[in-house]
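Just one protein chain is left out here, and the rest sit where they should.
Here is chain A:
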């Protein structure tokens, strides 16, 4: 897949912004119900966002970092 650098950065931007925006709005998750495994929503929702953050960071990484770039430059992989 060959995308231009600006396209790849543009695609990565929402991936990086999503965790910030979601977690910066505590009013959207400040509630007890529904519970999960005994955890009030407030707690499990935020922990869920940690996992989602890992996923979105992976996406951003593979978009922004071209694997061939450092090899082409002769640097370490």
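Going forward, a residue touches a chain if its C-beta (ideal position, glycine included) is under 8 Å from a C-beta of that chain, and two chains touch if they have at least 3 such contacts; residues count from 1.
Here is the rule we use: contacts and distances are computed from a predicted model.
Undergrad: Suppose you had to identify the omitted chain by its UniProt name; would it be "Sulfatase", "Multiple sugar transport system permease protein", "Sodium:solute symporter" or "Probable tRNA sulfurtransferase"?
TA: "Sodium:solute symporter"
Undergrad: List the chain A residues touching the unshown chain?
TA: Within chain A, the residues that touch the unshown chain are 16-17, 19-20, 23-27, 30-32, 35, 37-40, 42-43, 46-47, 49-51, 53-54, 57-58, 60-61, 64-65, 69-70, 73-76.
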